[in-house]
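Omission of a single protein chain aside, the complex is shown with its protein chains in their original locations.
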Amino acid sequence: MRLDPLRLGLLAVLFAVLFLPIVAVGLNAFAVEWAGSVLPVGYTWGWFAQMVADPRFGQAVGNSLILALGSLLASSLTCVPAILAAHCYYPKLDRLLGGLVVLPYAVPGIVMALGLLRLYAGNYGIVLTGSPWLLIFGYIPLGASLYYMPMKSSLNALAVQDLLEAGYLLGVGDLKLQWRVILPCVRQGVVIGLILNFTLVISEFVYANLLVGGLFPTMQILMYVLRGGSGHLLSVLIMVYFVIVLIATTLVSLIVMRRKEAL
Amino acid sequence: MSFVQIRDLSKKFGETAVFADIAMTIEQGEVCVLVGPSGCGKTTLLRVMAGLAQPDTGSIRIAGRDVLGLAPHQRGIAMVFQNYALFPNMTVAQNISFALEQQGKRGADLAQRVAAMIDLMELGPRANARPAALSGGQKQRVALARALALEPQLLLLDEPLSALDAQIRKRLQVEFKRLQARIGFTAVFVTHDQEEALILGDRIAVMQSGRILQSGAPHEVYGAPASRAVAGFIGNINILEPQTVRHVFGQVSQDAWALHPETISLSPTPDAAKITAPGESTDRRLLGSTVRYSVLVQGVSLSVDVLSRPSLPPLAMGTRVFVEVNPADVRLLTD
Partner (left out) sequence: MTKNHWMILALAPLFAVLLLFEVLPLLAVVLSSFSRGGSWSLGNYGELIASGYHRNAYVTSAWLSVLTTVIGMGFALPICRLLQRVPSGLQTMILTYSNIGANFTGFPLAFAFIIMFGLSGSFTLLLKAAGWIEDLNIYSIGGLVLVYSYFQICLGILVIFPSLSAITVEIEEAARLLGVSRVTFWRRIGLPILAPSLIGAAVLLFANAMGTYATAFALAGGNAALVTIHIGELVAGDVFSDPNLADALSMILVVTLVVPILVEQLWFKRRGRHAA
């Protein structure tokens, strides 16, 4: 692999450009004042202090984390067993599952939100809108593909039928086989799915705003609320959000790198 | 009564018969090799014996017990797969101990059995490695270890060496024979490689299109093939129809002749006491210890194997030579 300085330099420049938006927001979070000048006038921790003191901040971060954790529990318990069972025992349903899982890529969030409003805003006697439960269940179809793809790539690399048969011959039942053999082999795929689902949930705005809104304000909703103000508080919130996403994404890339080594 | 008795076993898949009228007996401590081309039904037959598939008719008795109604792990069998089927998340030792755990073994007893198996298969240095870190040959040894640890009454092997390259395969064939001589297990070994069948089997069953064509000791099946199909499958044989026999050797015969290449000898002059015919060498191939010639006799190409000797120079192409056949070596094919 050639690595001449020109190309490396070019890549570094591109990399820097990728980071510019983050840098801009970061500077603004620390800026005493930044309007009409190329760089901020002065730097301060003041905005962070103000934000932390604001009760809405704690509430929003707390809500986002609660929502994310609840969502992770619900999505993992729903998706992981289903993906395993479909791959190992029900190939025809597996194809159907594959199609349903990618549906959100063809149907934008706003359209799905519309449908959810139609069904669960009281038209049929069920009112789920305003409740984080609607979000928890609503996010499952959106995030299912994030479990499905990494798990599938692990499953396809295993000779699942042979493993299951070897287990049957030893007298091992299906549940035990899944728990002791198949699941451990797709562990990395599941973890990747968990982390990506986490970032999905804390980044999500459309559902949160339209289906629940101020009744359960998440970080994204708070950003919406803060948009009109001085911008510095908004920048602080965005930085907090960004750090969380950065940690999560770095974890995923570490796992992916370990996967590649193991092969 | 034989250790393993199979009677009238048949299985259909829709309208097509996968195998039919299968009858086999295997004595204790015998290795029976099921050999046949791909798609002949041998793997399905093995799986039926294992309990992974159910037959339509027939019975299977192992050590006097009727096993058809029993789940695989209740039949006293163990199986080795072509693609090893080792549990990827477990080490070598764990793969073996997991199998023993299912039999209810625990604690010191379990540990001792695992250690004994690892010793036997010489897997010591790799005992804590995961399958991904092992070579093909090592993986198959682990698979065998896992199966033998269960002390099965019948060991089933589904083309276990087919995925390995030639060198490793030969080595494992030797190792298998040695293990079998030492432990004395009873086994059914499925393969499509007729050479492997001759090396490993105490008994060979040649299968084609779902039926067993012939079964017997290797030298019987090889030396006295009962049918054209068997003759064509085992070894590299010359088959001559009655008309061709007349045309080439001037002999009258009701049945076709099967002539093994090693039973035909070459001579520069005809010997009136033997059956001979004049020919011309058209091809020569060195196979190591033998030289295989193609000799054109009266327009018919015969395969002739001669032991290679440094003192005898190989024949050049186009050499005139007489082929000689001993009547006692001629096998008649009655089908």
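Which chain is which? They are A and B, in the order written, and residues in each are numbered from 1.
Keep this in mind: a contact is a pair of C-beta atoms (placed from the backbone, for glycine too) under 8 Å apart; a residue touches a chain by one contact, two chains touch by 3 or more.
Source: prediction; values computed, not measured.
From the set A:67, A:212 or A:252, the residue in touch with the chain omitted from the display is A:252, counting the whole complex.
Take chain A: the residues that touch the chain left off the picture are 1-3, 7-8, 10-11, 14-15, 18-22, 24-25, 27-28, 34-39, 77-79, 81-86, 88-90, 93, 97, 100, 103-119, 137-138, 140-141, 144, 168, 173-175, 199, 203, 205-206, 210, 220, 223-224, 227, 231, 234-235, 238, 241-242, 245-246, 249-250, 252-253, 256-257, 260.
What we mean here is this: only the chains that are shown with their structure count from here on.
Centre-to-centre spacing of chain A and chain B amounts to 55 Å, using the average Cα coordinate of each chain.
Of all residues in chain B, only 50-52, 71-74, 77-79, 81, 83-90, 98-99, 102-103, 132, 150 touch chain A in the complex they form.
On chain A, the positions that touch chain B within their shared complex are 158-159, 162-163, 165-166, 168-172, 180-181, 184-185, 262-263.
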